[in-house]
Structures are given as C-alpha cells and as structure tokens.
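Complex shown without one protein chain; remaining protein chains in place.
Going in written order, the chains are labelled A, B and C, and every chain counts its residues from 1.
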Amino acid sequence: MAIMTIRDAILQTLHAEMERDPDILLLGEDVVGGNGTAGGPEAIGGIWGTSGGLYAKFGPDRVIDTPISESAIVGAAAGAALAGKRPVAELMFADFVGVSLDQIWNQIAKFRYMFGGKTRCPAVIRLVYGAGMNTAAQHSQSVYAMLTAMPGLKVVLPATPADAKGLLTEALRGDDPVMFFEHKTLYGVKGEVPDGDHRQRFGEARMVREGGDATIVTCGRMVNFSEKAADKLAADGIGCDVIDLRTTSPLDEEAILDSVEATGRLVVVDESPPRCSLAADICALVATKAFSSLKAPPELVTGPHSPIPFARELERAWVPSPQKIEAAVRRVLAAG
Amino acid sequence: MAIMTIRDAILQTLHAEMERDPDILLLGEDVVGGNGTAGGPEAIGGIWGTSGGLYAKFGPDRVIDTPISESAIVGAAAGAALAGKRPVAELMFADFVGVSLDQIWNQIAKFRYMFGGKTRCPAVIRLVYGAGMNTAAQHSQSVYAMLTAMPGLKVVLPATPADAKGLLTEALRGDDPVMFFEHKTLYGVKGEVPDGDHRQRFGEARMVREGGDATIVTCGRMVNFSEKAADKLAADGIGCDVIDLRTTSPLDEEAILDSVEATGRLVVVDESPPRCSLAADICALVATKAFSSLKAPPELVTGPHSPIPFARELERAWVPSPQKIEAAVRRVLAAG
Amino acid sequence: MQLSREELVGAYRRMATIRQFEERLHEEIKTGEIAGFTHLYAGQEAVAVGICDQLSVEDMIVSTHRGHGHCIAKGCDVKAMMQEIFGRAGGTCKGRGGSMHIADLSVGMLGANGIVGGGAPQAVGAALAARLDGKGRVAIAFSGDGACNQGTTFEAMNMAVVTKAPAIFVFENNHYSEHTGDAYAVGTARDIASRAEAFGMKAWRANGCDYFDTYETMRELLDHVRAGNGPAAIELDTERFFGHFEGDPQRYRGKGELDRIREERDCLKAFRAKVAEAKLLDPADLDAVDAEVAALIEAAVVEARAAPAPDPATVADDVYVDYY
Partner (left out) sequence: MQLSREELVGAYRRMATIRQFEERLHEEIKTGEIAGFTHLYAGQEAVAVGICDQLSVEDMIVSTHRGHGHCIAKGCDVKAMMQEIFGRAGGTCKGRGGSMHIADLSVGMLGANGIVGGGAPQAVGAALAARLDGKGRVAIAFSGDGACNQGTTFEAMNMAVVTKAPAIFVFENNHYSEHTGDAYAVGTARDIASRAEAFGMKAWRANGCDYFDTYETMRELLDHVRAGNGPAAIELDTERFFGHFEGDPQRYRGKGELDRIREERDCLKAFRAKVAEAKLLDPADLDAVDAEVAALIEAAVVEARAAPAPDPATVADDVYVDYY
C-alpha cells in the first residue's frame, strides 16, 4: 500500500497498463505538450498532470497530441478501438462532450448493438468534470447523468485513489467503452492505493460507512461532502449509510435497495441540476423497487435548475453542501 | 376550427408567424431544397413537408438552405437570436443533437445566465424525433430527457395538431430558447385546430381524459398509446387519468401531483431508455412531493437499456406498447 | 493497364453485383417488405470497386449511409447483407442495424454510418491503429459531397495531417446531398479536393464513373500513403442513378438528366466498352458474369424473404460485451 493522490494513481495506472499492453494508446490536447514549439515536446503531462512521462516512455505513436478537435479525438478513439486497439482519449473538460457527443453517443455506444453484437469498442474516454474551481458555466459541469442514460456506455467515477487505480485498470482491461470521470477538485485527494494488480469490478458500490438510520447515495466529490454531513449527524447519534456508487452504469441496485430496505430513508446527493438527473434516477429506482420499505419521502440534494455560476459565493450556493445534505437527512428522519 | 394534420398545423403556423413577424428566419438542410441543382430551388419544403412555400413567399434571406453542418446551423441560430432575430433551425433528425449539442447546451441554453440576465436568445430548434419508422439506432431517438435536464432550455412536444399550432406560436412569440420536438410518426395525425391566433401556454399539461383510478403521465406519441391502453381498461371498468405533458420544461407539476393525490397510482410512459429518463424524473417528482398519496409503487414504462433496433419485430419490442401500458396500470392497481 | 484477365473479370463481377443488388432492392422496396431508409449506391460502383480492389483484407474502410457498394466491394457477404436489409435474424447485424449500419470487421469493413460525417474521424483512428502495427495498412473514409461540409470531416483531415496518419479521404462527389446541389452547398474556390490540399495533404481527382481512371489514380495515391507520406485525399466525379432515398421524387434533377447519366456515365457500360475495345475480355464472358450475379441476387432475395425474423425477446441483447 502506498499513499498517493488520485492524480498520481491515474498517472501510474496509465504507465503500468501501457507497459503491460502495447495496444493502449493515448490521445488528447496537450497530453504531451510543447509539440511544434521551441521548447519542444517534453511531456508536460497535460494540464491536469495525468500524462507526465508517457510520451518519453512510449513515443509519438502511442502518446499523441491532437489539435483542438474533440469530435476527431473521440472519433479517432472509436476507430482505433474498432481496429483492435485500446485508445484512451482525454477530454480536458467533460463539458466538451458538447462538441463530441455524436462520437460518444451515436458511434461508440452503439457500434456493438448496431453491428449485431459482433464488434467490440473498448475505448476509454477520460473526462475532467465538476464544479469547485470557479471555472463557470462551460467548464464545471457533471455530465455523468447524460452519459449514464446512454445504453452501450459504462460510466465510472472514482472518489478515492484506490478506486482511481482499480476502476481505471478495469476499464483498460474490459471490452466495452468506458466514460471515466475525474473530478477536478479531487485530483489532489490522497489515500492508500493497493500495490500491484488492482482491479475494481464495475457495478459494485462502496459502502463508505454504515449507520442504519438513513441511506445517502452519492458519487464523486459528493462522497466527501456526504461524509462530512454524516459526521455531524453522528455527533447527534444519527447513523447514516453512505454509498459511493463508483459506477453509475452499471448501477449497483442491490447495494442501494438493501440499505434502503434497512433504513427506510433515502437521500440522494448529486452535483448536477435536478431534472432527469442521477438523483431522480436513483429515487425512481427506490420508489419502484423498494416502495414498501420507504418510511418517508426521499430527498434529492442537487444543484438548482440553472447553469453553474462563476463567482465564489454563487458557485458555493450552487453546489450541494454538507449543510444541505445534513438538513436533508434530518428532514427524511423527521418525516413519515 | 379546421381539421388538419400536425404537419400542416406546423407549416401553416410558420407561414402565419413569418408573415406577422419579419424577424423570423428559417434555417436547415433542404428546408428549401433544390438549391444548386438543375431543378432549381422550388420549395420542396423539407423532407418532412413542413416548410413548403416559405421560400417562395419569404425569399432567400429568410428561408435558408444550409450545408450538412448542424453545429453551424444551431450556432447560426444562436447568433441570429443574440442579434435580435427569431431564428427557427431545423434538425432533420433529433439524433443530430449529437453533432450540435454544444451550441444547444453550452451556448443557447446558457447565454442569458452567463451574461447576467441581460440578453435574450429566442431561438427555436425544431427536432424530428422518435421511433416507429424503422430508422434504426441513429435516427429514432427521443432526445427530450437530455434537453429537459438542461437549465435554460424550454422543451415542447405537441401530440395534437391544435397543440402543434398553439405551442409553436407560443415558442415564436416568447423570449427564451425552445426545443420543439416533432414526432415523425405523428405528422399525419389529424385533428381540429383553432382558427386565428392560438397560443398554448407552456407548463400547462393537457388532461386527455379523467378516470380517477390511476394516473398515466406521458407525452408525444405515447399519448395515443396510453389512450389505447386506457380504452381497454375502461372496458373493464378501470378509469385512468391520462396526462399529456405538452412541455417537459417547464413541467406542470401541479397537474401531475393533483392527479396522483386523487388516484394514488402512477404510471409514467416514456419512449426512451430507462436511465435518467423523463420517466424517472416524473417518478422522483411524485415520490418526493406526493409520497403519502401513493398507494402502490409507481410503474415506469420505457424502452429497454439498449439502442433502438432496425427490424420491425425488434423495434416494436423496443417501443412501449399499449399492451405494456395496460399491464403496468393493472400492476399498480393490484399492488398496495 | 496491368490487370490480369482474372482481375478484370473480378472487378466487373463486383461492380455488377453492386448494380444488381441495388436494382433489385429498388424493386423489392416497392413491395413494402423492406422497412426504414434505403440509400442505393448504383451509379457509383467504379468508385467502391476501383478503390477496394487495391486493398487487402487488413486495410480498413469506414462507410456512409449509402454503404452497400462499399460493403460488397470490401468483401461482405452478399446474402447476409440482403438478410440484414430485410431485417432478418441471419443478417450481417442480426437485423439490428439495417441498411445504414452494416459492418463486418473480419473483412476490414468498419461500418456504414447513419450520421453524415461520422466516419471520417474513425478512419483517422483506424489509421493510427494501423500504424502502430507497422504493417503498412491504411484506413479509408468514404464521404459524399454533402459529408464534406460536416465539421467532423474537416477536423479529421486536419488531425490526419498533424498526426501523419495513413488515412485516406475518398470524396464521392455525386453532386447531390439529398436534394441540394454541390454547386450550392460546397463552398470552395475550386473543388473538394482543393480543400483537402489546403489542409496540407496531397489530393487527386478522378472520373468516378470510370473504373480504370479510379483504379490508376488510386494506385498512385496508395503508393504515396503506403510509403509513409501521411494522409491523402481523392475526389471522384460520379453519379447516383436513383433518388437520395427510395421514394425520393427527384424534382431537383434536370430534364433528361437521369437518362443522360445512365447513357453517358454508366461505369459498367464504360468498362464493357473499354475491355472490348482493348480486346481484353469477350462480351460473352461478361454476360456470363451478369448471369451468375443475377442468380446470386435472386437466391439472396429468396433466402432473405424466407429467413426468420429476429426474436423480439433478444431486443436488449448485444449492448455490452458484459455488463456487471
């Protein structure tokens, strides 16, 4: 076990897997950096620091700087995957799904089905997402609900360094397309990471803590916020089950339903506007499949139905906070 | 009152509104047709027959054939709207949101908010959507949930000729961007259309029928399927409230909650895969806001978590059917 | 011309197969048995065959909504294709894809595509994959004169140049995107090829209604790309014999246009004339090929019509390799 950041867990996993599997190639803007400049290509390692040293080690055929052309980046990943490789494409911001959605949604996600189950498209798209850095409306979004809705994709959101390694390794060894979400505020989060081979199976939620009084279902940055809320509540003798989904597609329905069957109280925390969200999805799952266990109306803690604002005070008001989560838990406990 | 098809209701509304308001312009692929050919521009009226005669009447500056460049089509609508016009842009298939999402999601939807509430972007995007014509995975999708999730957009889905006129008129006179969904199998549906000025306010659902035993919430083509199911059930003495949402953003929460409060039974019918869907959204609304009225777990009737297949037998199995709706209603009545 | 007798007969057979496949579909669609959109390739056979005849099975192509010709030229099974278009369980894609989504990776056919411009970036990725293997394989994107205006196509050309990928952009200019002429929709000082040149790749032009011109020009191009010079483009002047989709009234055509192009721009007629003139093949040999092909197509239709539909219970299969 080594202690490292999520950033380093991702970088080291890329190093290890690219060494192991010569079919892996990496594509993205500035994943090398310095190409075509006096400074020269020098593996600045992407603006997020998750590709340092790869170019030096694996060379220009496997680590490829691209122009600002996200459709072509994702489309190239699609084609490389059909051609038998394992491309990893980086979207510098998940918001750039806007300029590349077709290749994700109508191409990568649908190939296998449209082609009668006879093809594989193991492309891994890395998407840097989330609010918290005041990057405003076009650089802060949590795009996972949109992609979770799309049959054919797997959607993965590590919240710890160990899961970053385990889930990325799993993505790179699996045979389906994976949308790998990296929260920009979590890169610096440190934690223990298992040495050697470490795969985290998809569709297996992480029970962050067990409390028994209420169930908090969440993912990404909101796991930590939910823990903070749970700490506060614990001080008052209220115990929460906190479930980190790890992957939203496939979804660990069992973990959610089991917990709600025990607690009868559901709070879903989702860094996203409310409509047709993951929060709504989880709520609907519980309402349809664990209805009789519910002792109170579920609470959804999301952002408002608005774009994400720039100013610190506004962004803070937009993002679900530990305080709001805590209040929601108290409401589900007070009701019913 | 004249009897006409949805196709004609849309076409006539475009004629009437373009006559009334010189700021309206229309953009799209083949909305004129024949440009640059020996046959010459001749207002073939788009492949859906919803723009015939507009070019002849309003000329090339207001009725504009475009290259196959959906990002530029929607982006041009965005720019024209900021510049004070009322552009109507046609996406020949709603699936082409894939190649134009950024302009819808990160531009049109966000301008007003990002710019501090000081701008208007009254662009109307017409999207031809839905399964039922065996157009397979890339030409059959119901994209409304994705767009309903996006703050800043209004999402409109007429299911009758009267609503096609009323909602399109409202879209063209309002000041916000509107995603106007036209179901490809509904163009030929006939019905009465009010003469003269007819505006249908957004956020006002249509109570298609009242029955009192169970609530069916739906929209688009599924309204008709739900009515068929309700007819069958009525024969057995089971009365359904059938609610046609008309607009999913804004959403008529009151109509839904009122009905469920009376019936205690909810079935949502949604021509879409299940995850993070409109069905889940409506279910979550009811579970959080009318929990105590619910007498049974809600039922969601959607397509499966798969792309839409081509072959007749498969497409029919994919799309929610009157039979499945009927069965779902019987289940919510049997439960709880 | 260095083609052997056998190669010539093969080329003719492939072109005739496409032609008869499409002519027959044109008839079958009228019966109402075939669902969805069908875009026929007839008229453009010399392009698909003139190009694919020089590819190995390891070379890859990505196709368009008008993909039947590319599929047949690259070696997809004609009977399975027919079943697919009929929506049968035994189709190339088990009836899930239909006319617009035929793929067979085992012959290097990476997929038809219902999204105009969807394929071009994929060819760049396939080309980058090919380069990694170092076996000199190439990847080809077929695009129409309409698709050449989609942003993805431009991005792909630029990215191919930047990454020096062995990608080839084939622009089949049949002069129409749906009901709009290339004279309107393609903004350019000269032609589509010149736009590719402006991206910094070498581009060729050929008569896409002439197998031999297409073949020869493409040979030069392939030599250039296989030699490691990065991507290249070719624009082919060609004709589509039917409507955009089946059912299209084609009001955009000039008076007598269809008759004229069938008379003057038929690649099969031209092929026959050339090989006869050069005394390379006997017309009777080609008649025999026509007959063979007719039998194949007839059998394909008969089998497709009789073949079982997909089982509705399988509707949600084949989405993932595994989903847990």
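Here is the rule we go by: a residue touches a chain if its C-beta (ideal position, glycine included) is under 8 Å from a C-beta of that chain, and two chains touch if they have at least 3 such contacts.
From a predicted model like this one, the values you see are computed outputs, not experimental measurements.
> Which of the displayed chains are touched by the chain that has been omitted?
Counting the whole assembly, the omitted chain is in touch with A, B, C.
> Just name the one of B:T5, B:T37 or B:S71 that touches the chain not displayed here.
Answer from the full complex: B:S71 touches the omitted chain.
> Touch as defined at the start, partner being the missing chain; which of A:Q138, A:S249 or A:S277 qualifies?
Selected residue, touching the omitted chain: A:Q138.
> At which residues does subunit B meet the chain that is not included here?
Residues touching the hidden chain, for subunit B, are 22-23, 25, 27, 61-62, 64, 66-67, 69, 71-85, 87, 102-103, 106-107, 111-120, 151-152, 154, 174-176, 201-203, 250.
> When the complex is taken as a whole, what residues of subunit C touch the one chain not shown?
Contact residues on subunit C toward the absent chain are 149-152, 154-155, 157-162, 184-190, 194-195, 197-201.
> May I ask you to list the residues on subunit A that touch the chain which is not drawn?
29-30, 33-40, 42, 44, 47, 65-72, 95-96, 98-99, 133-139, 304-307, 309-314, 316-318
As a convention for this text, only the chains that are shown with their structure count from here on.
> Farthest from subunit B in C-alpha centre terms, which chain would that be?
The most distant chain relative to subunit B turns out to be C.
> When the C-alpha atoms of subunit B and subunit C are each averaged to a single point, how far apart are the two points in Å?
35
> Calculate how many whole Å lie between the centre of subunit A and the centre of subunit B, each centre taken as the average of the chain's C-alpha atoms.
30
> So which bits of subunit C are touching at least two other chains?
As it turns out, subunit C has residues touching two or more other chains at 93, 95-97, 101, 113-115, 151-152, 317-319.
> Specify, in ascending order, the residues of subunit A that touch 2 or more different other chains.
Those would be 71, 102-103, 106, 113-114, 151-152.
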